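Missing here: one protein chain of the complex. Every other protein chain is in place.
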Amino acid sequence: MSWPKAVQDIIDEFQDIEDQFERLEVLMDFSEEVDELPVSEWNENNLVKGCQSIAHVVVVVNDGIVHMKSAADAKMVQGLQGILSIAVNGSTIQQVLDLTPDFAEEAGILNSLTPSRSNGFRTMFDMIQREVREAI
Amino acid sequence: MSWPKAVQDIIDEFQDIEDQFERLEVLMDFSEEVDELPVSEWNENNLVKGCQSIAHVVVVVNDGIVHMKSAADAKMVQGLQGILSIAVNGSTIQQVLDLTPDFAEEAGILNSLTPSRSNGFRTMFDMIQREVREAI
Amino acid sequence: MGDSMKHDFPIFSRLINGRPLVYLDNAATTQKPSCVIDAMSHYYSSSNANVHRAVHTLAGEATEGYERCRTLLKQMFNSNYAVITSGTTEAINLVSHAWGSHNLKAGDVVVLTEMEHHSDIVPWQMLAEKTAIELRYVPVENGELDMDAFEVALVGAKLVCMVHTSNVLGIRNPVEEVISKSHSAGARVLLDAAQAVPHESINFHELGADFMAFSAHKMCGPTGIGALLVSDEAFSEMEPFMGGGDMIETVTLEGSTYQTNEHRFEAGTPRIAEGFGWAAALEWLSSVDLESHHERLLKIANRVADQLREKGMTVYSSLRPGDAAVVSFTHPTIHPEDFARLLDAQGIAVRTGHHCAQPLMQKLGISGTIRASFYLYNDDQDADIFLSGIDRVLEAMA
Partner (left out) sequence: MGDSMKHDFPIFSRLINGRPLVYLDNAATTQKPSCVIDAMSHYYSSSNANVHRAVHTLAGEATEGYERCRTLLKQMFNSNYAVITSGTTEAINLVSHAWGSHNLKAGDVVVLTEMEHHSDIVPWQMLAEKTAIELRYVPVENGELDMDAFEVALVGAKLVCMVHTSNVLGIRNPVEEVISKSHSAGARVLLDAAQAVPHESINFHELGADFMAFSAHKMCGPTGIGALLVSDEAFSEMEPFMGGGDMIETVTLEGSTYQTNEHRFEAGTPRIAEGFGWAAALEWLSSVDLESHHERLLKIANRVADQLREKGMTVYSSLRPGDAAVVSFTHPTIHPEDFARLLDAQGIAVRTGHHCAQPLMQKLGISGTIRASFYLYNDDQDADIFLSGIDRVLEAMA
């Protein structure tokens, strides 16, 4: 499968890292890409279920262009949200629907996480696609 | 410990046997030494408790001389009773009280039996000593 | 065929009383191939950690390996739910507590059979004492379930508990018919598949039973682990049994909420190494053609049974197609324990006694049998050694 350039760049960045600690640092660096969802907007609807950390995700579609806002109490989860933000922000609905969560696997991000967090990643991904689908 | 000659003979006879099958055959041969307790005399009192086979033991002391009668449904248990018969029949009360069941260990008889049967042997031995003691 | 397989099982290099081991006590427990033994050693030597809520590498590996056992069970037996227990017995007790206590009330009927293993009798007798349910036992006639009596017993029953394949006789009950009739009558069905699963491939979903219990140790897996497969409907009717770590969602001083998947019934640190071992056994079994081995073993068992009859023994197993290769017999005069001990002296392992099925023994009018049970690694040569071992015993006792 060929990925959009932004996603491919993420894969490339991770694939070069040998050291697990560094990989986690890079992951956490992605937290800076998050467009933060203010605490006042956190609710049951945008809560990521089944994630042991607290995490919220909201997707807005404006003129067919997708944008995600999010927040989490753990830096690594924020990092995952940052990566998802890069993958979806500014994309069209179709581009988002064409994505699969496998890119994170390919980058080796999920292996370096606990099972509950890699599940959390998939859950967030699914939430995004669901909301985008609903926006059609 | 030094054993009475009849007992030492039993130990010697078993100690020479290498093959387990032969050892069991020799054990069963001792069943011929049993003075059989007729079924009509079997009762709860002379039943050997905790033995998975059916076994009965009766001890009679006449003029200070011990004699045992017994019966069992399994040939190997009869063999054990035969060995006990040799060990106690014709002995004095004191000679019987001086015995310990270790001679069967020393002969390697108990190792070749199942745990429930080597327990059964000890139980029969204890029954004999108890009855002899009561006859004093 | 059997012989080359023996190379996979380190125990067969063992000598017993100077003779190569001929192991015919497989209905009690089976031997383990190297891959199973190694899987557990390897777990302890390189991935040992407690499972679930894993934040470190070892805990992740332990969790994955343990849950893989569950995944394999679900795949191999086609079940949506596989609760891991310590064995068949705990699995049946789990049903009696987690399902029985909550779905059966005074006067409700549970149907059992006279050929049940104690593990499928005593839990129900205990429940009957607590809640006054009625137990009905389907009689055994000529070594077979009386299916007419079964239909009578079924009237008004809520649950039918039946041994799929008998550990004493090897007989395979007509479970398909039992399940369809029970369901028509509105009863759930529990199968004790301890002896079935090692011998035939079972598609739990297609078969349609509600509960199916079995043990790893009878199918080349480790001791201390087994499973209860549960149908979706029955699963939704079960309440937690034992309480503790891992089965909870939240605990407060006021009360607790529980997990909704199989973990709901698995309290405490699970059988982790055992899960690794069983997974290896399940994979090893998948590589074996159970059906053709089964036919081969049944043929051997029939030959053995015929010879035993010729030698004057009474054989209780009928060994028809589908039955397990279990030969239960007695000699008119030789005590079973003497018999078995003289076989052991020749390196041959068989079992004697009531085989945890005293009611069946009472029905057969005997106190016990000698049982020779065959499994994958057994071959014609084992049968020959067994038969000449029998001859030697008969000579010695003549």
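In order of appearance the chains are A, B and C, and numbering begins at 1 in each one.
To be clear about the criterion, a residue touches a chain if its C-beta (ideal position, glycine included) is under 8 Å from a C-beta of that chain, and two chains touch if they have at least 3 such contacts.
The model shown is predicted, which means the values in this text are computed figures rather than measured ones.
Peer 1: Touching the hidden chain in the complete assembly: which of A:D9, A:E25 or A:D98 does that?
Peer 2: A:E25
Peer 1: Using the touch definition up top, pick the residue from A:I10, A:L37, A:V58 or A:M76 that touches the left-out chain.
Peer 2: A:M76
Peer 1: Among C:A234, C:V350, C:L364 or C:V393, which one is in touch with the chain left out?
Peer 2: C:V350
Peer 1: Which positions on chain A touch the chain that was left off?
Peer 2: Interface with the chain not displayed, on the chain A side: 19-21, 23-25, 28, 52-53, 73-77, 112-114, 117.
Peer 1: Can you list where chain C touches the absent chain?
Peer 2: 10-11, 14, 16-17, 21, 23, 25, 28-29, 31-32, 36-37, 40-41, 44-46, 48-50, 53, 55-59, 86-90, 92-93, 96, 114, 117-119, 121-126, 135, 137, 215, 217, 222-225, 240, 242-248, 250-253, 255-256, 267-274, 337, 340-341, 343-344, 348-353, 356, 358-359, 362
Peer 1: So which bits of chain B touch the chain we can't see?
Peer 2: Given the touch definition above, chain B has residues 52, 114-116 touching the missing chain.
By our rule, only the chains that are shown with their structure count from here on.
Peer 1: Could you tell me which two chains share the largest number of C-beta contact pairs?
Peer 2: B-C
Peer 1: Need the most distant chain from chain C, centre defined as the mean of C-alpha atoms.
Peer 2: Relative to chain C, the chain with the farthest C-alpha centre is A.
Peer 1: Any idea how many Å lie between the Cα centroids of chain A and chain B?
Peer 2: Going by mean C-alpha positions, chain A sits 81 Å from chain B.
Peer 1: Between chain B and chain C, tell me the centre distance in angstrom, where each centre is the average of that chain's C-alpha atoms.
Peer 2: The mean C-alpha positions of chain B and chain C differ by 40 Å.
Peer 1: Residues of chain B that contact two or more other chains, please.
Peer 2: none
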